[in-house]
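Of the protein chains in this complex, all but one are displayed in their positions.
Each chain gets a letter, A, B and C, in the order it is written, and its residues are counted from 1.
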Amino acid sequence: MRQLIVPVLEIEEIAKATYQLDLEIEKSLLAQIKPGQFIHIRVNQGSEFMLRRPISVADIDLSLNKLTVIFKVFGKGTDVLTHLKTGELIDLLIPLGNGYPIESIEMEHALLVGGGVGVPPLYYLAKSLVEKGIKVTTVIGFQTKDEIFYEKEFATLGEVFVTTDDGSYGTKGYVTDVLQHEELNFDYYFSCGPAPMLKAVKKYLHYFPGYISLEERMGCGIGACYACVVKSADGKDQKKICTDGPVFNATEVMI
Amino acid sequence: MRQLIVPVLEIEEIAKATYQLDLEIEKSLLAQIKPGQFIHIRVNQGSEFMLRRPISVADIDLSLNKLTVIFKVFGKGTDVLTHLKTGELIDLLIPLGNGYPIESIEMEHALLVGGGVGVPPLYYLAKSLVEKGIKVTTVIGFQTKDEIFYEKEFATLGEVFVTTDDGSYGTKGYVTDVLQHEELNFDYYFSCGPAPMLKAVKKYLHYFPGYISLEERMGCGIGACYACVVKSADGKDQKKICTDGPVFNATEVMI
Amino acid sequence: MNLSVKLPGLNLKNPIMPASGCFSFGKEYSQFYDLSKLGAVVIKAATLNERLGNPTPRVAETYSGMLNAIGLQNPGVERIIDQELPYLKNYDVPIVANIAGSSVEEYEQVARAFQRTDGIAAVELNISCPNVKEGGLQFGTNPDVAAEVTRRVKAASNVPVYVKLTPNVTNVVEIAQAVEQAGADGLTMINSLTGMQIDLQNRRPLLANKVGGLTGPAIKPVAIRMVYQVYQAVKIPIIGVGGIMTAEDVLEFLLAGASAVQVGTANFQNPMICPELIEQLPACLAKYGFKSVEEAIGKGHHSE
Partner (left out) sequence: MNLSVKLPGLNLKNPIMPASGCFSFGKEYSQFYDLSKLGAVVIKAATLNERLGNPTPRVAETYSGMLNAIGLQNPGVERIIDQELPYLKNYDVPIVANIAGSSVEEYEQVARAFQRTDGIAAVELNISCPNVKEGGLQFGTNPDVAAEVTRRVKAASNVPVYVKLTPNVTNVVEIAQAVEQAGADGLTMINSLTGMQIDLQNRRPLLANKVGGLTGPAIKPVAIRMVYQVYQAVKIPIIGVGGIMTAEDVLEFLLAGASAVQVGTANFQNPMICPELIEQLPACLAKYGFKSVEEAIGKGHHSE
């Protein structure tokens, strides 16, 4: 884990209020990053924003020294980030947390289930899995058509199902509606998204082994402040999402 | 008085930690501004800086739609202002306060005495006086050689004396040393600078009619908060520097 | 959208009013916009006689806030009535008279003086002033003293009385309940937190008065907490104040339990803040599912 000041390569609105931000980072560091890890971004140089913003790694391009994150404008801090310009410097802690343990899992076919801002980390995960020869099926959900991003990118890596809450595109409803109506084959599932979605996915897929990535409001992002905890499955212990997670075995935590 | 959002034409360091900032403002507004008036600058768009910064009008160029201010980096707010770039927008209240009443004074020769960041407003004053056919002699004081600015510009308008506290340029000492050692002819004096300088000048020139421009920490800048007061000469009343001043007849206030 | 709110003595067309001391008697800001747009105007604190206030410097800037120690400079209640209120009467806006004093008697006399004008809709009793007779401790820090001054001012007024609470107390609920008991028609909260800045160059407190009142967005979480706690403990309406910068901040105060809000420090950063908030409020209310201001009041107390 390091603190880095890096230049913005590009920033672009790729869907409604959803921005792709490309950062220039040295290859040697990029090579260590695992899918599911995140970076902790300082909003700006003043004192107005005392907390950094945790954003997942969405993609890495070693040949271009490029790290990509995709974020949605939610409140004031992400709004400030949209005003970044090419060449501007940005302050990160990188890489943080534990990613998906794809090195240690034996599998042939992975199911990826993502919702909203939970979709980005699944993209780098999908790429990494496909590189390892693992088949990938992806189910991604959005509120409405304007908010969909990366459908095509996922399609180059395997089968993709898209849902929208309002039915303006793809299957109307939630990602679990796809899980219910499609006959999907897979050994492990990997999911990231808002807590209600994760709960539903975990419940629906509880016969399968899987990994989920959790979100929580963070202070330090490095395990020092105890802001970002989640109870262990037995309720006896608190896990820190920023260092023990954000990726957990679905049976490990109480959500 | 208006609130304006205007583009930066140029910003340049013209002396040690001293910046000239040129702003684009419509002619019709510029034409109303009097020497000695000031603008109230919002530092940036966030909440970190709740107070604006009062800065005197240093020059106006009607043909170029240009207003010039000159400011010294003193604390955090002026430091942020140095990072402005050409084309960036800046939020002003303009014009504020009462300027030097040069329309109503009969005179042939004016003495201008300025110190440090009190020098800028005297430049536009000198230009305006010369335009009216009044002779101008200027005495300006700085701490050290590196901090001197606008000597040449003043020299095009009349005789100029420069002092430095450390003697690194011009007369060593204070502006009052020049007043003491040179035989200066004038009808009225006009002075702007730090309070100790103004006190010394007022004391030294107390046989002459004159105007001084005061500084004080401000809240609103428009007369609504009572932050920026100075006692009237009789001690019975408080004058607001932002609206009754910043320019006062030297006999009007207690300094 | 319906932004109106009905409070004792105050028929507000919207819940936004400038806070006392940040708006003088309105004339200055009327150069920027039509004061009739405002929910109400709260004027600078009136004392019995003219006061020249504290020596300067009187303000300092702090991280997302400021300190002030103006020291109640004002021309005295009689001149306020004769020379300041007439201008404000040109506008279609209720006027709230903030009153201050160094003794219970002074408060009472100021309140009584305002009886002779029909120009004010309510009195706002600023009990953050030091109580000279009680050795300088603020009236607002002791429930008995706060109740006593409330009772006396209420009796001396012919309009509803809002008591403005200081946050510099261990238990704000206790004070709120005491002044409610004593007859307050409403509460305004909060006044400034006591703070200080030290001038590194001169090696002494920057403000001539040494301590000053901390205001601005820095204190908003304290204000929200106090409004929330007091809302659960009293029946009279609350006017929320402290750090408002955006329409979201206004809504946050409404949810905490405020029926209307005041905006102070933000006027200095942006003289158009009040009309801008009034303009933005309907969209903000709608975004969070509210159909009127009234509907949002206190709604932060019941999770769904």
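Everything that follows uses one rule, which is that a residue touches a chain if its C-beta (ideal position, glycine included) is under 8 Å from a C-beta of that chain, and two chains touch if they have at least 3 such contacts.
As the structure is a computational prediction, the values presented were derived from the model and not from experiment.
Across the entire complex, contacts from the unshown chain go to A, B, C. The residue from C:L35, C:A218 or C:V293 that touches the chain not shown here is C:A218. The residue touching the chain not shown here, chosen from C:Y107, C:Y228 or C:F268, is C:Y228. Of the candidate positions A:N65, A:T144 or A:Q238, contact with the unshown chain belongs to A:Q238. One of C:E78, C:E134, C:E248 or C:E294 touches the chain omitted from the figure, and that residue is C:E248. Only one of C:T47, C:T62 or C:Q109 touches the chain withheld from this view, namely C:T62. Within the complete assembly, residues 1, 3, 42, 47-52, 77, 91, 93, 216-231, 237-238, 243 of chain A touch the chain that is not shown. For chain B, the residues touching the chain absent from view are 47-48.
For chain C, the residues in touch with the chain missing from this view are 62-65, 67, 141, 168-170, 193-198, 200-205, 210-211, 214, 216-222, 224-225, 228, 243, 245, 248, 251-252, 255-256, 288, 299-304.
To be clear about the criterion, only the chains that are shown with their structure count from here on.
The interface carrying the most C-beta pairs in contact is the one between chains B-C. Centre to centre, using the average C-alpha position, chain A and chain C are separated by 46 Å.
Averaged C-alpha coordinates put the centre of chain A at 55 Å from the centre of chain B. Per-chain Cα centroids separate chain B from chain C by 36 Å.
Within chain A, the positions touching two or more other chains are listed as 47-48. Touching of two or more other chains is recorded for residues 63-64 of chain C.
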